[in-house]
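Note that one protein chain is taken out, while the other chains of the complex remain in position.
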């Protein structure tokens, strides 16, 4: 298969499909067993320094923030992160020195809230390396290839651009159409964390609203940590099996953490905490500010429940619930 | 891209992705408009002699039988059918001389009920040609490639076998792993018909239970006829948009036909009509028997409602509903 | 199978029982229509309550209240852990999540290659059979494939299958990997009315694992067109208990649709 162009990006998280099948065979259990544990246990057991990690949800939506804070609390380091519209999660991890390599689809920005002071500072000073570029669909299809146990998925994006040139894709001639086609390599993150609306103790998960990339990400991640707003009985899963978006046999850990996506949004449950985002965006303009933030919200609390108290506790949560229901107006305190 | 092996099967339903985009641009409307019509109108308008057709559901499950009977009633001919676990639908179409070419994944059988006398007779006498072989996943991924607007999807099945040799796949060397990999060509059926539990007048559909291949098939078919147990208000679709399995912009026609899958099963609604299946399996042992069946159930009735009456009407439906709920025991009248 | 046992169970009951014995609790199995499904159900109702049964059309992990007629009907996700799509389950299978693939076969050769496509010429066959269905996929992807051939004879155990529908070890050792199939996969057991077979590690040829009670080596040899390896040591297949038979007859297939009456 003649390669016309080959991307310069580092081929991170790729494995020969046979090698990955071997991993699945020996490490992913097909037995129904109780996987509940604490975030602290899950991160200690499943996140290793140097790992390639990926976060579920999208941008500031349905992100397993409780795992992100725990990774920082445990001082994990030399992590490479999938920048698949990774924003606040990535910004905290880069700012705190946990992640020093990123493959970027969309990173170092907070959408309409502006760019990330912390992430940009780390990249522009060389402390965090961008090891490759891709696009959102590019990442999506890296996960699709992984879920399918394939070496690659063809695509018609990324072609002709520097994004493609700095990616880990290869361009070949399609033997059916005779036209050039892009081949996107599979990604098998060492560990992924996905926050869901509800799941049982085995890890059968239901997600409300859009799935984003989580259907595929859940199935390609080598280790998968699920955090959930609530744990439900297996009988509820079995009553409506068509609502199961993630089956237990791809899940390694289940952590019950209400409001576990804060300060990010949770579809139908609670809105972005824009005050908290503004505080981070303001503090993170300096390394000292990042330290202040982390001392207050990560190292200064023993777990995510205490963090939630520090963020305003029940009163704040009640406000965010009302905001999600559009019963109170939007606030945008990060505006200058 | 060096091709190691090339299948001998006819490459049916494939289009250059650019050519198909052009078709989509000009023929698939993105406007919300009322698409309701009768089965007779839909078949007259959208099924052309010589077309490559595909049926939704799986085997004897959730099949748009009302469209199948209408195709026979309108004497459509020279059709090629996707034999993607196509059983009763295909058997009737082949037996009645409408379909004379099949690409086979699973065809000419009725699972535990035995082989198809009609379908086999037509193939073994040369009246119906098997133009290619593939597997169930092979077809599934032909539809996936089509849905994605790609020329092919790679896979690790079909390799080393006569099934692969008689398929329309190509085998190349994967530039990432260096191992041989199969490339499954996209399929864009000229027309597909899918029976659903409910949809609105625009074609936004909800399916209960397993999706089988219909997520992908709906999105790759050039023309898509939806038949539905009931039409619901668009407001109901919008209340739970995560339940929409097929969006309106891939749909060309909507036909409301309660019990439209009979004698096949409809998840949670009604069971296979085993008496009817037994009648077909017995009659279809001869060409004369096929004619008798068709005279009674297709040409002898004016539409599907009359067909249902001929099959036993309300009393039969009530029995099949009870059987689906496992409130009455299974009958297997096709057993010798 | 020994005639002196026919009073207690019939051949199909024995096949189903023998199949169920190969399945382990806490593992996953992809089952085809017919006896494989019964074997899976029996395992679930006896020694393997947490056997994860997966159907190719998208039903995952059901607790089966009765025997499905089809691998796609509603029952296949009855009280299941997921009701999903063929793309999802076939992808998981390709990615290595399936321990056992469980298939039926019409014709088999010594390498466990299966024909379910046609007898005679492909383009104008003497007999047209249904084709691969999900069998090629399952036998390509599952870590171990189990095949049930109900009637072992010189006509079904052939030197060369008329059409190689579903891959066994293809032309012998190393051929699967050379063709690009996932490594360390292939047929694991073949169950017939006479015996249970495995495959020799060196030659990839079929070899005897256990004879069914009362069956002789001669019967095994007389009912195969190819040479079956007979090791010095082989076992006698276990027989179903009365409880197993009761479950098969009363709970699983009360109409006798598949196991007969």
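The first chain written gets the first letter, and so on, giving A, B and C; residue counts start at 1 in each chain.
Methods note: a contact is a pair of C-beta atoms (placed from the backbone, for glycine too) under 8 Å apart; a residue touches a chain by one contact, two chains touch by 3 or more.
This one's a predicted model, so the numbers in the text were calculated from it and none came from an experiment.
All shown chains touched by the missing chain in the whole complex, by label: A, B. Taking the complete complex into account, A:213 is the one of A:18, A:200, A:213 or A:229 that touches the chain left out. Considering the full assembly, B:18 is the residue among B:2, B:18 or B:295 that touches the omitted chain. Only one residue from A:51, A:70, A:265 or A:279 touches the chain missing from this view: A:265.
Which of A:136, A:234, A:292 or A:321 touches the hidden chain is settled by the complete complex: it is A:136.
Seen from chain B, the chain kept out of the figure touches residues 17-18, 20-25, 28-32, 146-150, 202, 204, 219-220, 234, 237-239, 241-242, 244, 247-250. Not every partner is drawn; the one left out touches chain A at residues 57-61, 83, 85, 104-109, 111-113, 115, 119-120, 123-124, 126, 129-130, 133-138, 140-141, 144, 155-163, 166, 171, 179-182, 209-216, 265, 267-268, 272, 324, 326, 329-332, 335.
The working rule: only the chains that are shown with their structure count from here on.
By number of C-beta pairs in contact, the leading pair of chains is B-C. Separating the centre of chain A from that of chain B, both taken as means of CA atoms, is a distance of 38 Å. Separating the CA-averaged centres of chain B and chain C is a span of 28 Å.
Shared interface positions of chain A, defined as residues touching 2 or more other chains, are 17-18, 149-150, 242.
Residues of chain C in contact with at least two other chains: 77, 83-84, 94, 141, 182.
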